[in-house]
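With one protein chain removed, the remaining protein chains of the complex are shown where they sit.
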Amino acid sequence: MLAYILQRIIRVIPQLLLISILAFIIIQLPPGDIVTRQIERLQASGVTVSEAQAQALIRQYGMDRPMYQRYLLWISKIITKFDFGYSYTFEKPVAQVIMERMGYTFAIALFAHIFTWTVAIPIGIYVAVKQYSITDYIVTLVTFVGLAVPAFFLAMIIMYIALTRFGIRTGGLFSQEYMVLPWSWGKFVDLLKHMWLPIILLGTGGVAGTIRTMRAMMLDELRKQYVTVARAKGLSEFSVIVRYPARLAINPILSSVMWLLPPAVSSWRSSSTCKRPARRYTLRCGIRICIWPARIF
Amino acid sequence: MTKQTNTHSASQIQAQPPLLEVKALKKYFPIQRGFFKRVVGHVKAVDGVDFYVNEGETMGLVGESGCGKTTTGRCILKAIAPSSGEIWFQDPNLGRIDVSTLEHEQLIHVRRNMRMIFQDPYASLNPRMTLLEIVGAPLRAMNLASGKELEDRVAEMLRRVGLRPEYMRRYPHAFSGGQRQRIGLARALAPQPKFLVCDEPVSALDVSVQAQILNLLQELQEEMGLTYLFVAHDLSVVAHISERVAVMYVGKMVEMATTHELFMTPKHPYTEALMSAIPRPDPTPRDKRILLTGEVANPAKPPSGCYFHPRCTYVKDICKTEEPAFDEISPGHFVKCHRAAELNLSGVMNLA
Amino acid sequence: MSDQVLAEIKNLHTYFYLAEGVVRAVDGVDLTIKAGRTLGIVGESGCGKSITALSLMQLVPSPGKIEEGEITYYQTIHQTESASTSNVIEITKLKPNSREMRAIRGNQISMVFQEPMAAMLPVRTVGAQIMEAIMLHQQVNKVEARERAIDILARAKLPNADRIVDTYPFQLSGGMRQRALSCNPDILIADEPTTALDVTTEAQILDLMRELQREYNMAIMYITHNLGVIAEMAQEVAVMYMGKVVEQTDVASIFRNPLHPYTQALLRSIPQLDDVMARAGQKKRLETIKGMVPDPYSVLPGCSFHPRCPQFMEGVCNEVEPAVIEVEPGHIVRCHLYASRSTKARAN
Partner (left out) sequence: MSKKTLQKKQLGRKTRRQIPEGQEEEFYRAGQWQLVWWKFRRHKLAQMAMVVLGILYFIAIFAEFASPHDPLRRYKQYLSFPPTAIHIRDAQGRFHTPFIYGMKMGRDPVTFRPTYEENTSIIYPIGLFVRGDPYKLWGLIPSDIHLFGVGGGDEVMPLFLMGTDTIGRDVLSRIFYGARISLSVGLIGIAISFVLGLLLGGISGFFGGVVDEIIQRVIEVITTLPTIPLFMALAAALPREWPQLRIYFATTLILSILGWTGLARTVRGRLLSMREEDFVLAAKLDGESEAAIIARYMIPGFLSYIIVSLTGSLPGMILGETSLSFLGIGLNPPTISWGVMLQDAQDIMNVAHYPWILWPVPVVVLAVLMFNFLGDGLRDAADPYVS
């Protein structure tokens, strides 16, 4: 078992390297770099930057070196010192920014999935068992429409309702007063109060799809002989369904949790951008967040 | 032709070389693990098999599932490449030739004379081709006919297997299992081969259809002078159609003899157990029955000595350590058992 | 006391309503199941033999429905060791998922299926799957249920039953799985339980079933297409063709004195070892039944076998549906050939 785990880990290494290279290239793609930005900023504030000063800055940030060297520098810092560079947006080391957010991102993604599952799996099982019933038709229709509605629109509707009906503004994860305070029970409750909306926002998007998948897989399982066998044993219909096919049908959905995380990260980003629709700068903020490393040097 | 095939005896075998002679055939499938596909072991699907098939006869190859009979059949045509061994085939044009060494052109040439029919009449026909395309495929691919001639030959072939030539433009979905097996037979026979590997051709069919296909196989054999290697697990069917029968157990040949001899006086304890197990449509109670204990050995980890020894009622110490040879104990009767000479085993009639 | 009737099927019709038409899978079947006896049901694929069995347990898959007919189950209730009373249950009147029906299923009537692999859930241990049924029908706790599961496995002659109880189905071979499924109900329905197995394993399973039957005096309804297995297992045989029982009698009569042309043809179309051996190498052709089993949607006028029957009588067989005729006591046949020989013709 240990050997197996080790083997899996070794297998992942080249993939991680490939991802880092891709990430680096993508980071480098957008026009403009941190040095030009710095110079622009300085000039905007009235400071004139001489050619020599600019050259010094370029050297300082390593912009004069070829791309592969910059990559090696970047990646070696990450590996040896866990140093991702410095974010000018947040004015903190990037590693710190990532660590701060990672927990919440994962928590939200996980809770969002739990939300999706608790809603979708029972419905999926129910409609599969009652195939061709009125409920099945209605749910099928609703899921079809659900699949067709863009996720951001769904999020907008929920936010709109939250705002107009319940007066809830979807800002950050904490109220102003708790933002800077250390962890306490009050802060935790505050977090929960703010977290349920993004969880529902994110979770709703997956409901329709999960119902469809669950229904299809259940129908497959229900056709198998062991279901008849279970019935022939005299088990009640409920146990026949819950103990046998449902168990098998849920498995792939639950085991796909890891595959759902990356999209969750990106969709969280998208829903957080439209959470404050009046303030479009958040969007630009979002772009900036994901391209910080470009300006690390 | 029939008369001649029936009178093949051991003495004549020496005079006339067999149409097919398989020597020490092995097929090991590697068991791979991990990222680098490291080979951790082998499934010895076919583990040193020797037999021969005489021209014009039907040779039955029996054994339980997983004993390697299908793999043996496929190796003979080099449909899967054997791991080692020789497959000598008496090709009408190329002469006596070892199929296992052939490549490309020559292989295609030999496969004109050695053909195969499959077990599953549904999976073995391309559902997207008409009968003309399916039956005509070997003729076209082997450059034997084209255009009108190809069509005529397909029509003729369909007629021979009992299908109407008008069906030529139809697709397989229009046909039942039995009819599809006829189509498969037509495809196999289209290039007018000498030798046919029949891989469980009737086991997927209903009883009444099974009889139709078995009869058709016999008719065609007489008309076209065909030789069959008939791979099956149903002993009654094999007994009915074959002149000689070979029995396989865990990748090895354990006994080979004429049908009558094998069924009446088996010399291997496994053959005896098989005979005893055949369910027979006769309600007369049988008093003696040999029930095997345990399970068929795992071909990835076979037991020592004789592979059958853990289940054998006549086991002796030597069986556990030494692998017996596949010896000819009487003319044309080969057995792989240390005690073949001394044991007096029961055949089908004695058991009844 | 082995002739005690346990269940009676009368005039059973089970239809499947599909978009393409109605499949009359079971179309008027009468059968009697007796304690300690094996009733063999033979027929080719699609003749309705499996659906008859599923009907008996009210397990007909959707869109199938029991359209007509009665299934009476004479339930034995063991009050004390010696005394027992009988309770008549009309199975067709019970709801498929009712408590009463479920109490019978798996307990008094149980079923063994063809595919030993498909019948067991891969993710649960063999023991857990057996214990489930035990705990459902008997008032025992988990430890006792486990004991009984081991006992069942041991009686099924599985070596190391106490170890096998904790294995997963994929760790067992087909034959072992098939054993693990057997238990001791009043009626055991065996739907081609050995078709997927090799002959030597088949022989083991058949032997085991006979032994269990002797021990518990259970009734077996054995469904197969293999006439050889029928000869070994059954005392009574019913031959089915297109949803109907065309001939029914004791096992000796079916093989020695088959009356229905379909039964006769079926028997002649299988290779018989004795016959092969007697010919000593002389080749012979089998007799065949012309044509093939008709489309399941078709409703043929008269006798459903008439298009393939060698003794077809124009104007009779293709027009009048043959009645059930008792040619000799206990030997019934559905064929016009015997219309005059009936001891007592029953109107259908």
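Letters are used for the chains, namely A, B and C, taken in the order the chains are written, and counting of residues starts over at 1 for each.
The definition used in the following text is that contacts are C-beta pairs under 8 Å (C-beta built on N, C-alpha and C of every residue); 3 or more make two chains touch, one makes a residue touch a chain.
In this text, all values refer to a predicted model and were calculated from it rather than measured experimentally.
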Residue of B:97, B:142 or B:224 touching the missing chain in the full complex: B:142
Touch criterion as defined above, residue of A:104, A:152 or A:196 at the omitted chain: A:152
Selected residue (touches chain absent from view) among B:43, B:87 or B:116: B:116
Residues of chain A in contact with the chain not shown: 14-15, 18-19, 22-23, 26-27, 29-31, 144-145, 147-153, 156, 159-160, 163-164, 259, 262-263, 265-267, 269-270, 273-274, 277-278, 280, 283, 286-287, 290-291
For chain B, the residues touching the chain missing from this view: 74, 77, 79, 108, 111-112, 115-116, 118, 120, 122-130, 137-138, 141-142, 167, 169-171, 173-174, 176-177, 184, 187, 203-204
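Here is the rule we use: only the chains that are shown with their structure count from here on.
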Whole-Å gap between the CA centroids of chain A and chain C: 56
Mean-CA-position distance for chain B and chain A (Å): 58
Where chain C touches two or more other chains at once, by residue number: none
Where chain A touches two or more other chains at once, by residue number: none
Touching residues (chain side chain A, partner chain C) in the complex: 224-226, 228-237, 243-244, 247-248, 251
Chain A partner contacts - residues on chain C that touch it in the complex: 54, 57, 59, 61, 97, 102-107, 110-111, 113, 115, 118-123, 132-133, 136-137, 181
Touch list for chain C against partner chain B, complex: 44-45, 173, 175-176, 198-204, 206-207, 225-232, 251-252, 254-256, 265-267, 269-274, 276-277, 280-289, 292-293
